[in-house]
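The complex appears here minus one protein chain, its other protein chains still in place.
Chain nomenclature is as follows: A and B, assigned in order of appearance, with residue numbering initiated at 1 for each chain independently.
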Amino acid sequence: MIYKTSHTFPKGGIHPPEYKLTQNVPIKPLPVPKSVIIPLSQHIGAASAPVVAKGDHVKTGQVIAAANGFVSSNIHSSVSGVVSKIDTVIDASGYRQSAIFIDVQGDEWIDSIDRSVSVISEIELAPEQIIEKCRELGIVGLGGATFPSHVKLAVPKDKKCSILIINGVECEPYLTSDHRLMLEKGEETLIGIKILMKALHVEKAMVGIESNKPDAIEHLKELSKRFDGISIHSLTVKYPQGAEKQLIKTLTNREVPSGKLPIETGAVVHNVATAYAVYEAVQKNKPLIERVVTITGKSLSAPGNYLVRIGSPVNSLIEAAGGLPDDTGKIVSGGPMMGKALQNTGIPTSKGMSGIILFPASESIRGETGPCIRCAKCIAACPMNLEPHLLANASMKAMFERTESERITDCVECGSCSYTCPAGRPLLDYIRLGKSTVIKMARERNLK
Amino acid sequence: MSSTVIVTIISLSLLAAVSAIILYFVAQKFHVVEDPRIDDVQAALPAANCGGCGYAGCRNFAEALVAAETFDGLNCPVGGNEVMKSIAGMLGKTAGEADPSVAVLLCNGTPQYRPKTTRYDGVVSCQIQHNLYLGETNCSYGCLGDGDCVKACGFDAIMIDSETMLPVISDDKCVACGACVKSCPRHLIELRKKAKKDRKIYVACSNCDKGAVAIKACKVACIACNKCLKVCEFGAITIEKNRAYIDAKKCTFCRKCVAECSTHSIMEVNFPPRKPKVETEMLTING
Partner (left out) sequence: MNNQLNVSLSPHIHGRETTQKLMFGVVVALIPTIIASVIFFGAGAIITTAAAVISCVTIEYLIQRFMLRKPVSITDGSALVTGLLLALNLPSNIPLYMIVIGSMVAIGVAKMTFGGLGNNPFNPALVGRVFMLISFPSHMTTWPAPAGFATGYIDAVTGATPLAIIKEGIKNGESISELMLKIPSTAEMILGKIGGSMGEVSAIALIIGFIYLLYKKIITWHIPVSVIGSLALFTSILWIANPDIYAGPSFHILSGGVLLGAIFMATDYVTSPMNPKSMILYGCGIGILTAIIRIWGSFPEGVSFAILIMNAFVPLMNTYIKPKRFGEEVKNG
């Protein structure tokens, strides 16, 4: 195995200002809100099918929607109370999606969940049982893509997984939820990594953390002495280090072939938050009903990291952080580079929401767009070594065949091109349009 | 002096003769045997190259017409029945009668009826906005107003009204080529059968949400209340996915459904104004 000496990926990347306002704010549990809205599609794949009806009493941790197929996930109630309705709600996807509305009454948990604070480090379950547990308890990737973990852990028979990579990079500006989690729940996270290693039958795990989190690196390095096979790597700060393909390249110097999955390189990547969720599921029998969310923004009076019950509306988080500032112009779920803008504050939090960022009005409007001066800064910034200006221009002119031959589908949508463009051109907007059209065209071609 | 002139004339003539011979043989060699009727048919077509017939351009359509056994399914929406008839005569075939149609927008969500809830900041493109989120209003099905259809229309038949923020389709200019239908990411434009005096009755709403949600987003949304379905005597109205649809082929323009619609989502266009009954009585008394 080849390890690289320089600890970052070779091509492209940018250095946006970090604004990690909340990196020293400990995680606090957010008070349970009066009512929650639990969306039925919080993961990639088919939306879950509700198994409760209006008027049903539910307990915290109870299954309220069942997975609808293999690539799907169970959803559990994050509170106890009464199902008030099953209706549609505008969620972080930007569209109306089905959701279960629950009015909170008390906080009664189902009995099978171990709510003690003791750390259990002995892994008793067999690999298949671990994967089954992840499926049953609705574990999905918490880095943002929300891919169901049991699918990712079930390595196809013809492929071999040789290494587990744990993504603690958190390369997006503002976000600190993974950073705080590694600091405060380091031991549990490492046990979670051990569990994942067992499920994947691998001996080695590499944890990649950017060097702007020295305290977390130190802490995990100290703890990892007690765990065989887990190595902690300090990486040079560069966005988008946390993108799956770039992280594999950084840590193992292997490139995921174009159009293929990371397993081609023998690596499986999981987020630190997912590792912690796996620990809680396997050792404590706790389904994925809570996650750490960073609520931040320059104009907020008390930005912080909160342990949030899934389905709590975004405004309950904003209230906890000191209330909505008057000049708020944009609310973003996720990081500022790849996150989605929210339409209102009533949107519920979901499994994939790692942070909420409030931008003042002055920072929420795009600048003027000028003509492309062909400065090639987008080419230099593209981590996939594509030509963003060309892809954007061709998409704008509806030359989709051209974009396909220029490999538009390799784009990871990291936004580095739009970020660097001195003319302020919305390159990624057009590239997304081209990419979705090309994917649609390819699908139609395959049907024929 | 004179010898120069003679030499020049001779050499240039020789050059011309050699070139002519080469050209002749090249033309022979690369001559493509093509049905001469294709040129005639193409000349008869309107040369709009709009793609409304389903072919890339008028030339391709002419080739298809000449090669076709029958004219079933072949129609030039721009030229209409007359052009098709003259081409059929040319080729010794019979043209089917196709109903002329016109594009109609199935949304009436003006800012007055459909309040804005967010502000979209990005490329002015319906497709991009549609891929991002449900739009500046709370209606996930309504018109986004960025004018992809305007850009797609090759006949200048569509423009965005600055007050309603909706596209307005000119009945006179529209040739029903279908370019706008394909361009709309929300499938809001329908080609409907043209009626006398360009009269139209249609449901100007495509919202598939439940009535309560739809009416909250837009005051003129179809809430699938079934009133129009009950009042229609000709079975022209169907309700599917929480919205009504009027079949232009069955509709007799009786206008009963328009009066019945509680949210005014059924539009009547190019009809003489209705005379309220009271007014009619007044007139009789006076007259």
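The working rule: contacts are C-beta pairs under 8 Å (C-beta built on N, C-alpha and C of every residue); 3 or more make two chains touch, one makes a residue touch a chain.
Source: prediction; values computed, not measured.
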Looking at A:K330, A:K351 or A:K435, which residue reaches the missing chain? A:K330
May I ask which residue of B:K116, B:K216, B:K250 or B:R274 touches the chain that does not appear here? B:K116
Hidden partner chain, residues of subunit B it touches: 116-122, 128, 132-133, 136
Touch rule applied to subunit A and the missing chain gives residues 2, 11, 14, 16, 94, 173, 245, 249, 254-260, 265-266, 328-332, 336-345, 357, 359, 361, 363-367, 370-377, 379-380, 383-387, 389-390, 406-407, 410, 413, 415, 418-424, 426, 428-429, 432
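As a convention for this text, only the chains that are shown with their structure count from here on.
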Let me have the rounded angstrom distance from the C-alpha centre of subunit A over to the C-alpha centre of subunit B, please. 43
Within their complex, state which residues of subunit B touch subunit A. 117-118, 121-123, 125, 127-128, 131-134, 138, 140, 209-210, 213
Going by the contact rule set out above, which residues of subunit A touch subunit B in the complex? 87-88, 90, 93-96, 341, 343-344, 364-366, 426, 429-430, 432-433, 436
